[in-house]
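Omission of a single protein chain aside, the complex is shown with its protein chains in their original locations.
Now for chain A:
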């Protein structure tokens, strides 16, 4: 069994981080995560904890030697259970791979909680990686590869999430302006509100048209025979 662990701080308040958590995918860095689905979701009336079960769909190439062991699939699934405790202010996420389970198990635990300064959020991530194969040498090889792959994906996840949080935060600042200004009433205020909305819409459209263009180029290249 091999262990992975890391710590990071996001410069955003806990509430914002947990809200953005549901929007973490898709992001431009974690391109291996191609689908996220909610399977079950409940709030415990006594504790107030929101528990969510999710299915993550991943598409990521694996090395040839491993492909021979698992039969060639590059599509994998991960089951994740998350608990949001709004009173204790913790978000705990536990996940394990569904595919390749007989050969390799990766148990991951992530915890988000407010940092002592109150305006940022600490993120701790640990993983227990265990391979099950007849020979120790193969086990070691699988575990070593898995730790490396996990580490790479963890960096992508953090970087991608930072991007998400940054954009989320910038849009929020603009949204606050709209809210405050609209609250004062008056024709002049309405005009300003509209203009800001237009600006944000234009920005949204401009950004999305740039990226749509790129999307088309990417698609064309991917589907070229």
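Here are a few things to note about the model shown:
In the analysis below, a contact is a pair of C-beta atoms (placed from the backbone, for glycine too) under 8 Å apart; a residue touches a chain by one contact, two chains touch by 3 or more; residues count from 1.
Here is the rule we use: contacts and distances are computed from a predicted model.
The UniProt record for the undisplayed chain lists the protein name "Mitochondrial distribution and morphology protein 35", from the options "Mitochondrial distribution and morphology protein 35", "SKP1-like protein 11 isoform X4", "Adrenocorticotropic hormone receptor" or "Trafficking protein particle complex subunit". Within the set A:19, A:133 or A:147, the residue that contacts the chain not displayed is A:19.
For chain A, the residues touching the chain absent from view are 13, 15-16, 18-19, 22-23, 25-28, 31, 33-43, 45, 48, 50-51, 53, 55, 57, 77, 79-84, 86, 92, 94-96, 98-99, 101, 107, 163, 167-168, 170-180, 196, 199-200, 202-208, 210-215, 217-219, 221.
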